[in-house]
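Excluded from the complex is one protein chain; the other protein chains are retained at their positions.
Naming follows writing order (A and B), and every chain is counted from residue 1.
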Amino acid sequence: MNHLSSETFKENARAALADVQLRGALKNATSLFGERRKEAAASLPNWEDLRTHARAIKDEVLLHLDRYLEEFVRNAESRGAAVHWARDAAEANSIVCGLATERNAHIVVKSKSMTTEETHLNDALEAAGMQVVETDLGEYIIQLANEPPSHIIAPAIHKTRQQIGELFTAELGMPPTDNVDQMTSTARAKLRDRFAAADVGISGVNFAIAETGTIVIVENEGNIRLTTSLPRTHIAVMGIEKVIPRFADLDVFLKLLPRSGTGQRLTTYQSFITGTKRASSDEGPEEMHIVLLDNGRSRMLAHPVTRQSLACIRCGACLNACPVYQQVGGHAYGSVYPGPIGAVITPQLMGIQKAAQLPYASSLCGACREVCPVKIDIPRLLLHLRGEISPRKGSWAERLAFKMWARVMTSPSLYKLSSVAGRILQRVMPISRAWTNGRDLRPIESKSFHDLWSNE
Amino acid sequence: MSNSARESILGSIRTHLAASPAPDVEEHQAPLKIPVSKSDPIKQFKESVESVSGHCTITTDAADVLKQILTDLKAERIAHSDNPPNAHDIFGYDVGISTAQAAIAETGTLVLDSACERHRLVSLVPPVHIAIINASSIVETLSDALTLLQKKEISPAITFITGPSRTADIELTLAIGVHGPQELYVIVDGSK
Partner (left out) sequence: MKVSLFVTCLVDQMWTSIGVSSVAVLRRVGCEVEFDKRQTCCAQPAFNTGYLDEARLVARRFISIFEESKADAIVSPSGSCTAMVHHYPQLFADDSKWLPRAHAIAAKTHELSSFLVRVLKKEDVGASWNGRLTWHDACHGLRDLNIKSEPRRLIRNVRGAEFVELDHADSCCGFGGTFSVKYPEISVAILDQKIDAIERADVQAVVSGDASCLMQIGGRLSRKGSKVRVMHLAELLNESSQQ
């Protein structure tokens, strides 16, 4: 699969801006998502209290993450789940591939899991000789198109129905149509027998309850239920930050997540899975495995500002609200996690050197912070990351410029001189084309306000 | 092997937390509960189910309503949760019938508990799902349902169902009936 790289965000964005179809699709999707979220939030008079409460619960968990993880594992294991720990992506993939191979698995069905996208699990499974079938409609579409997801909750949102129709005709032999119901029926029919034939079902996890060892997964389509009920083996992959303390805490998170993500009061299905079945005659998989993934998450605990990154419940609301994402879409970020949350967790998970542009790809408008159900202060995080990157990685010209700027701004005489210099420079030098390519530039005034005040 | 990964991750968590400056975690109160509406929960439940494209009938003769639905659907192969077909065969069935152990009025949600009933495939695979619930088992809120579930040890698999299956993955256009059932009928037995 051709992934765009985070290191070329600027070029990626430029290409995205030239893609008229993409921009149309993004405009429709983000405004619809935004309107639905807004209405859903407005329908709950205690919305702000819920946000505060959810954030408080997350803060509590993160401050004692080791304890809550151990509690979760203890309870899950006592109910029959096998728990595996993965320090990084490679280890997670190795564990999952190992489990599948040991069981002679040929077909693996998957439900949407950003965590498994993060580790590139599908590539690893295919390299190990398995057929991987994405069953979430959006994931199925991008799998057919051989593309990465462009949105955390609606992976194919960058595609128009016409493009999807053409894709289905080409890859699945569907009679040409752009009727959404027909496309959906086609996908349903094609995927039905995969569920029945699958040896292993792999899912993500929305919430892992420490108190009971339960994993909670939410969906609309039903593919998660099929993935986690039919195959003999269920493997759930989760980031270590998915833990919440108590079963009762689900109330606030199940109120916030669907409304923030899609504007729904509740998604169609919530699955609460605790360990394995009691009697062998019961329905469900014979065995259950949970893979806990670190991959850089524990590092984020070291500072309160970065720790809040781990509060994210993957609703996607910040993407829809972000003026940058609205224009360039998810692929430009070159990461499984695009948009505002992606701009802050990608450098932290993948390493700053791989994603140094992302924290700067923001006007700091704060719309993301406004819509985040767990009140992550993303602009603050962006500034924190810029503070880590600029002094070390900023171009020498930029670092020098700011050193000079500080000199000028702390000396009234230099400041006065600089405005004179600025006036001359603006006349003789081509002003930053970066500005003037699209916008006229106001000339520096011949008399500054300081000058005018002196004349009073 | 797995133990060293476990110790490594837990160790990393502890080290990084220890390095963190004292957090400014504020004392917080749980959010005020919204006063529950005075409307009849059964009526509210029906409205909620219908708002998510489900069908809901309140009756004192559930058996009769069920018979009528099956006749209207011209259903031939009917799966029951008290004796569900196996995972292979169930794909050939037209209708799945189950009960539900509770229901949530504010959202129109059915609560199905695997410890009480083998609902997992019957309520998922056939294109039509019919659920029969007792009116007395309808609770008002999500929070009430969660509390109910904790009165005993959590079952291995609990499923919340709110309407028929759906997606909005194509241009955010709603399409009903994806992998789960395309139709959901809820029969509320008012005699119980």
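The criterion applied here is as follows: a contact is a pair of C-beta atoms (placed from the backbone, for glycine too) under 8 Å apart; a residue touches a chain by one contact, two chains touch by 3 or more.
Note that the structure is a prediction, hence the values are computed from the model and not measured.
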| item | value |
| --- | --- |
| Visible chains in contact with the missing one | A |
| Among A:63, A:172 or A:365, the residue in touch with the chain that has been omitted | A:365 |
| Hidden partner chain, residues of chain A it touches | 10, 13-14, 17, 323-324, 326-328, 360-367, 369-370, 383, 385-391, 394, 398-399, 402-403, 405-406, 408-410, 412, 415, 419, 422, 432, 434-435, 437-445, 447-450, 452-454 |
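Throughout what follows, only the chains that are shown with their structure count from here on.
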| item | value |
| --- | --- |
| Residues of chain A that touch chain B when the two form their complex | 25, 28-29, 32-33, 44-46, 49-50, 52-53, 56, 59-60, 63, 65-66, 69-70, 79-80, 84-87, 91, 135-138, 141, 154-157, 159-161, 164, 180-181, 183-185, 187-188, 191-193, 195-196, 212, 214, 220-223, 225-226, 229-230, 240, 247-248, 250-252, 254-255, 262, 265-278, 282-284, 292, 294, 298-304, 307 |
| Residue numbers on chain B that touch chain A, as the complex places them | 2, 5-6, 8-10, 12-14, 16-17, 19-21, 23-26, 28, 30-32, 34, 52, 84, 87-88, 91, 106-107, 109, 114-115, 118, 120-121, 124-125, 142-143, 146-147, 149-150, 154-173, 175, 177-181 |
